[in-house]
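With one protein chain held back, the other chains of the complex are shown just where they sit.
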Amino acid sequence: MSRVLRVEEPLSRKISRRVNSIIKFSFLTIVILLLYFPIIVIIIQSVNINVQGTYFSGFTLEWYGKMFGDRKLMSAIKNTISVALLATVMSTVLGTLFALGINSLDKRRRKQMIILNNVPVLNADVVTGVSLFFIFKFFGIIIGKEFLLGYETMLIAHIFFCIPYVVLSVLPKLNEVDKNLYDAALDLGCTPRGALMKVIVPSVRTGIFTGALLAFTMSFDDFVISYLVAGGEVKNFSMWLYASQRSSGRTFAWPKAYAYNAIISIVALLILVVYNIVIINKQKNNRKVRVNSN
Amino acid sequence: MKKFKRFAWPYFFWMFVFTVIPIFLLFAMSFIEMKSLNFSTARFSFSAFSKSFNPIYLNAFTNSIRLALIATVLCIIIGYPLAYIVSNLNITNRFSFLLILIMPMFTNMLLRVNTISKLLKPESILKNVLGISLNISGSEKAVVLVMVLMYLPFMVFPIFTVLEKIDPSLLEASRDLGANNFKTFLKVTLPLSVKGISSGIIMVFLPCATSFTIPYIVSDGTMKLIGNIIEDKMGLGNVISTDYPVGSLLSIIILIAVMGALWLISKIDAEGETLL
Partner (left out) sequence: MKKIVSLLGLILLLVVLAGCDRREKLYVLNWEEYINEDLVIKFEKEYGVKVVIDGVTTNESMYNKIETRAGKYDVVFPSDYMVQRMYNDGMLLGLDFDKLPNYDVETFDDKLQYLRDNYFGEHQKYSVPYFWGTLAIMYNKNKAGVKELVEEHEWAVFFDKSIIPSNVTVGMYDSSRDAVAAALFYLDKSPNPTSVDELTEAESLLVNFKYDFWGTDNLKDAVSAENLDIALVYSGDFFDTIFFTLATGNVPTFDMHVPTGRNNVWFDTIAIPVTCTKIDLAHAFINFLLDYDNALENAGFVGYCPARFDVYQAMLNDEELQAVVSHPGYYPGNVENAEVFLTLDKKIAERMDYILTKARSK
């Protein structure tokens, strides 16, 4: 047992600390508010009777109904979600494997691969999109199929630009993994696949998760690349919105877009809240266990 | 671990096809002159070069860089303190913070940019509900503001990640050796976080400089930055004659700039991996 000596803080110190905290807290709140301001407006506009959004003429839920009834919009939304989910899964799996590959290269090759990996991340959307467009075009000419662009090319394009994000998230975590862990697992009798799945993957779990989240976000929100490689038939939500900027709004494109994004925001917020509750509960339980075992 | 080397080759091949070959393609296309995308009319020519190096495009280029620079600096000024404050908080789950930052990015960027742009006009819901009438739509201020709002999280992420990794015992050691908080920050924290700042700069500056939706929507079409010009030339815009050779040349120039940035990163950060 130790006795802790409590030293009284001078009043001026206490005040400056308090002020400090207030400043920090206000700053934090203001910035977060600024970032979320568009979202708040989107949610408000989604229930606004006034279509143009310059006045708030009243509360209504009709846009949500109209949104589900718009077959072009629903098709675009379905495409966006399905491409995002598929691209996330594929790019996460592939990205993790590729990160493993890069990790085991010698220093020089590794640097080169990383530079190559970062090109899509840093390149302008337009340039990436056009490059992919040309590649698909030429490939089409080679295999004799002139109209290659469609859902598949959009999916491939999304997987393409998502993989680098996964690699970038997993690679640093891989660095921290003990190089001998894998061999140790093999020595202890694991199959290579088992060692991979049960030893390596769990230790880079947060990296994989972050990578997947980033991949999903980049794919979900993509516009330029999809516009260039999706061809004439398939649209994702961004393309639909861009096309609907002709919004004399006979088809009420804007309110429906607001409704859709309001739903997304609320769902994302719920996930965030639920996640936090789960984590806090977990920690409470951990603390309880620790206390009990004392 | 060496066993996994074989995973690297397929990736190399994949990236080669989708990244390297297009670079050669674009490069080759800068040296021809052709009618739209009709390759049978393609002829060798330097016309793309003469068309590209004219004062209008140069103007657009410098404007893009200038505005992107301002936006990036603002992102550092706001983003660094933000990352610093949060990394010092006593919450036990850092991931939540990342989620909070990333959540606005789930809503469509086009929509968000349009929403903000509408708020900046004289007649807006802000005016009719709160009496605040902003009239900065169309100005450079507005474009920079929207850039910052859209890309701030990209600055915060890398800085936050790097700050998290700083060993607290280093800070303790510094204080034990007599440095006050400010000195500790200046001599220990800041140098260690340079990697993060450089990642952040790259992740914000490049998209801002090559953005075309933000300038197009927020400036009410009065501003054409380099991203708009490339997208016009590549068939996305409202122009009579798309010019793929010129567009390709401009894209190559941007690519060179990107490569330059990557080279710069590899100098600052030997491993070149902490881009996020």
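Labels A and B are assigned to the chains in the order they are written; within every chain, residues are numbered from 1.
Here is the rule we use: a residue touches a chain if its C-beta (ideal position, glycine included) is under 8 Å from a C-beta of that chain, and two chains touch if they have at least 3 such contacts.
Note that the structure is predicted; figures quoted are calculated from it, not measured.
**Student:** Looking beyond the chains shown, say which of A:52, A:206 or A:276 touches the absent one.
**Tutor:** A:52
**Student:** Touching the left-out chain: which of A:32, A:89, A:115 or A:269?
**Tutor:** With A:32, A:89, A:115 or A:269 as choices, the missing chain is touched by A:89.
**Student:** At which residues does chain B meet the chain that is not included here?
**Tutor:** For chain B, the residues touching the absent chain are 35-38, 56, 59-60, 63, 121-123, 137-138, 220-224, 229, 232, 235, 238-243.
**Student:** Which parts of chain A are in contact with the chain that was left out?
**Tutor:** The list for chain A reads 50-52, 54, 78, 82, 85-86, 89, 93, 137, 146-147, 149, 151, 197, 231-233, 243-251.
The rule we apply is simple: only the chains that are shown with their structure count from here on.
**Student:** Return the distance between the CA-based centres of chain A and chain B, expressed in whole Å.
**Tutor:** 16
**Student:** Please output the residues of chain B touching chain A within their complex, sorted ascending.
**Tutor:** 1-12, 14-23, 25-26, 78, 81-82, 85-86, 92-93, 95-96, 98-112, 114-116, 118-119, 123-125, 127-129, 149, 152-153, 202-203, 206-207, 210, 212-213, 227, 230-231, 234, 236, 247-248, 251, 254-255, 258-259, 261-262, 266, 271-276
**Student:** Which bits of chain A are touching chain B when the two form their complex?
**Tutor:** Residues in contact with chain B: 24, 27-28, 31-32, 34-39, 41-42, 44-45, 48, 53-56, 94, 97-98, 100-105, 109, 111, 113-127, 130-132, 134-135, 160, 163, 165, 168-169, 171-172, 175, 179, 182-183, 192, 206, 210, 213-214, 217, 220-221, 223-224, 227-228, 237-238, 241-242, 245, 257-258, 261, 264-265, 268-269, 272, 275-276, 279, 283.
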